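Taking it in order: structure first as structure tokens, then the write-up.
What follows is chain A.
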Amino acid sequence: MKLFEIEYISLIAGFILLIVGLWGIISQRNIIKMIISFSILDTSVHLLLVAVGYIRNRTAPIIDSSVNKLNAANEITDPLPQALVLTAIVIGVGITALLLTYALKLFRQNSSLEINQYKSLKW
Partner candidate 1 sequence: MSLFTRILFVLLGLFITLNWGLIMSGIIRKIIARLSMRRGIKVVQPYINLIKNFSIRSQLTHGVMFYLGPVFRLSGGVGVFLFMPMIYGSIYWTNFSFTGDLILISYFLFFGMLGMALGAGEGGHPYSAIGIGRGLAQFTAIEVPMTLAIISIAIQYNSLSITEIVAAQQGGIMNWTMVTNPFATIAAMLAFLGMMGHSPFNVVMAPQENPIGPPTEYHGTFLGVLQTNRAILHVVEAVLFMNLFFGGATNWGILILKTFLIYFYTVFVGMVFPRFRVDQSIPWFFKIPLVFGILAIVLLII
Partner candidate 2 sequence: MVNPIYIVAVLLGTAFLLGLFRKKGTGIIALVALAFPVFVSASWFFHFLSGNTEVLNFFTAGAKPPFSINLQLGIEEALFTMVINVLGFLGYTYLYRDFKEQGIKSTVLFLILIMGLNVLIMSRDIFNLFVFLEIVSIAIAGLIYLKRGADTAIAGFKYLIALGVISTFLLIGIAFFYLFSGTLNIDDFLNSNLPAVKGMSMAVFLILMAILLELKPFPANGWALDVYQAAHPGISAMISSGTATASIFLLYKLLPLSSIDWLPYISIIGAITFIGSNLLGIAQKDSNRLLGYSSVGQIGLMLIIIGMAPQLGEHFNLIFLTVFISHFLAKAGLFWISGIIKKDNIRQWSVLRKNKLLLFMFGFFLLTLLGFPPFPSFYGKWQLIMELAHGSQFIWLALILAGSFFEGMYLIRWFGFAMKEKDESEEKLTIHWEKMIPPVIFTVFVMGASYFANNSSDYGHTLNLIPIYFVIALFLLDFLPAFVKNSLVIASMIIYSILLYPDISDDTLRLVFAGIFMIGGVLTLFAGYSVKGKREGFFPFVVMMYAGLIGLIEAENLFQFFFAWEIMTLGSYFLILRGKKSIKHAFNYMLFSLGGAYLIFIGFALSYFGQDSLDLSIISATTLPGWTYTLLAIGFLTKTAAIGLHIWLPGAHAEAESDVSPMVSGILLKAGAFGLILLFLLMGAEQSEQHSLLYILGWLGAITAVGGNLLAVFQEDAKRLLAYSSVGNLGYILFALAFMTNVGWLTAITYSINHFLFKTLLFLAIGGVVMRVKTHNMYEMGGLIKKMPWSFIAVLIGIITLAGIPPLAGYGGKWLFYNAVLTKGWYFQGALIFFSGTIAFLYAFKLIYSVFLGQPKDKFRNVKEAPIWYLIPQFILMIGIMVFSARPDLILKPIGTMLSQSNYFPTDPLNWEDVTATTNLGYWSGYKIMIVIGVMFVVLLGWLMIMSRKAQKIKQFNIVYAGERPFTPGTTHFSHNMFSNYYKAIGFLSWPVATGFWNGVNLFTHNVADNIRRIYSGNGQTYIVHIMIYTIVIYLLMF
Partner candidate 3 sequence: MSDKKDIHEDKFLAPENRKHVVIGPDGEEIHVDPLNDYFCTDMPKVEKPYKGVMEKFLNWARAESLWVLAFGTGCGSIELPPLFSPRFDAYRFGVAMRPTPRQSGVLIISGYLAVKTLKRAIRSYEQMQNPKYVIALGSCTINGGMYWDSYNTINRLDHYLPVDVYIAGCMPRPEAVLAGFMKLKERIKKGDAEGANEYVEKLDWYKANQKKIIKDWNMPDYNW
């Protein structure tokens, strides 16, 4: 069954997490919950990225004793998505931190974390 291979599982998990994250962002009124949903969304993308780079039955892209240096190209998984995901994680962290800061800020100002309480800017 293709579906139960690890890359498919992680891909599907990624997409499910993506949908869960999106659902959380648009349905949860609580700002903290929205941020958590965003984190889920973020994670889902990381998962997708890693899944995309995965090649079955291969090892990590570190050329050590377990890898034949000359045949490395046939033994390791794709290193690039892994590099990318590293960056993406950091970016996600940054955004999450900022979101939390803003949430803090909002809570300090209005003592409320309900997103629909903040409608002063509209139209």
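The candidate set was assembled so that all candidates are chains of the complex that A comes from, given by their letters.
In the analysis below, contacts are C-beta pairs under 8 Å (C-beta built on N, C-alpha and C of every residue); 3 or more make two chains touch, one makes a residue touch a chain; residues count from 1.
Given the structure is predicted, the values throughout are model-derived calculations rather than measurements.
J.: So which of these touches chain A in the complex, 1, 2 or 3?
T.: 2
J.: Okay, in this complex, where on chain A does candidate 2 touch?
T.: Touch residues, chain A against candidate 2: 18, 21-22, 25-27, 29, 31, 34, 38, 41-42, 44-45, 48-49, 52, 80-81, 84, 87-88, 91, 94-95, 98-99, 102-103, 105-106, 109-110, 115-116, 118-123.
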